[in-house]
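Only one protein chain is missing; all other protein chains are in place.
Note that the chains are named A, B and C in the order they appear, and that numbering of residues resets to 1 at the start of each chain.
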Amino acid sequence: MPPSSMTLRVSLFAGMAEAAGRRTIEVPWHGGTVKDVRQAIVAMLPGLEPLLARSAVALGDRYASADEPVPAGADVAIIPPVSGG
Amino acid sequence: MPPSSMTLRVSLFAGMAEAAGRRTIEVPWHGGTVKDVRQAIVAMLPGLEPLLARSAVALGDRYASADEPVPAGADVAIIPPVSGG
Amino acid sequence: MAGCASPIAVCREVVTITDDPIDPTALLAAVAAVAAGGNVLFVGTARSMTDGVATTCLAYDAHEPLARSVLAGLLAAARDRFSLIACGVAHRLGVIEAGEASVAVAASAPHRQAAFEATEWLMEQIKRDVPIWKCEYRPDGSHAWVHGDAVPRSDHVVRAERDNLSAVTSHE
Partner (left out) sequence: MAGCASPIAVCREVVTITDDPIDPTALLAAVAAVAAGGNVLFVGTARSMTDGVATTCLAYDAHEPLARSVLAGLLAAARDRFSLIACGVAHRLGVIEAGEASVAVAASAPHRQAAFEATEWLMEQIKRDVPIWKCEYRPDGSHAWVHGDAVPRSDHVVRAERDNLSAVTSHE
């Protein structure tokens, strides 16, 4: 499967899932870092941009830094400002 | 009963009861204030003086001030520094 | 009787002084309210060691009527000062084994900060002014009543603090 046909599954929560209308989105993915994931999401769903700008990104069960590489099969989640407690 | 034969019952607690060897003492009482109660106790049991100096005096269910008058039938208690909790 | 945090909550304070084991859960339930967002419970338990010295058990003595009166005043003061919905205290007397609870304090408020501050403040006041005393029993059979240096404060001072006047005026 050539890289150009690959996609990345990204989990959404709370107000972000509501804004997107779903809890998981698939963005086109040619490889890159966490920063590139953000750009791919905004390119597909520009309406998420304001909340995304205030969100962290998680890979698996930990928060990721902006320059971390994200492989196509990664467990990616967008973490908007929290309100638990 | 002439004033000179009257006594005042004073309740003691914790280390002060232990130092006095009893939970209640009776001191001679010719009337006076809370300050006079202290002097009457020290006159009878000088060994209580160090702890008494750090103690408050209660009349019934409230702390008393030094110049309050103490009638012979009063419910008087010595309250050394506390350690509850 | 000013200072009730919410018109839909019943303002209330609970004082328990008992020779029986304390039930912290019941105290927490006693301060529960639908207007509450923050509920704090403190439970003081007898340590097996204090500053490197083993303690086999504790015994507590009290001037009960004065303790009830001072505690009621402190709870009313805390409710007003921290805009609590409810608060309560339970203190056990007599012999307490290591691990058992000697005291419990609970407070509820719309927000958590007030509940935390009130519970800490109440514990400080209890340890300073409520006529209850602890005796520590050691493994060698010796015992010692614990008396610090601070003269217990009169309720005049508590009242003054409640009214937000500046501190100590009437140390008897």
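The rule is short, and it goes like this: contacts are C-beta pairs under 8 Å (C-beta built on N, C-alpha and C of every residue); 3 or more make two chains touch, one makes a residue touch a chain.
Quick caveat, the model's predicted, so the values are computed rather than measured.
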item: Omitted chain's touching partners, listed by label; value: A, C
item: Omitted-chain contact residue, chosen from C:15, C:59, C:72 or C:98; value: C:98
item: Options C:38, C:73, C:88 or C:152, residue touching the unrepresented chain; value: C:38
item: For subunit C, the residues touching the chain missing from this view; value: 6, 8, 24-25, 28, 32-50, 98-99, 110, 112, 115-116, 119-120, 123
item: Residues of subunit A in contact with the chain not shown; value: 11, 13-15, 17-18, 34, 51, 54-58, 60-66, 77, 79-85
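As a convention for this text, only the chains that are shown with their structure count from here on.
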item: Most distant chain from subunit C by Cα centroid; value: A
item: Between subunit B and subunit C, centroid-to-centroid distance (C-alpha), Å; value: 26
item: Subunit A and subunit B, separation of their C-alpha mean positions in angstrom; value: 75
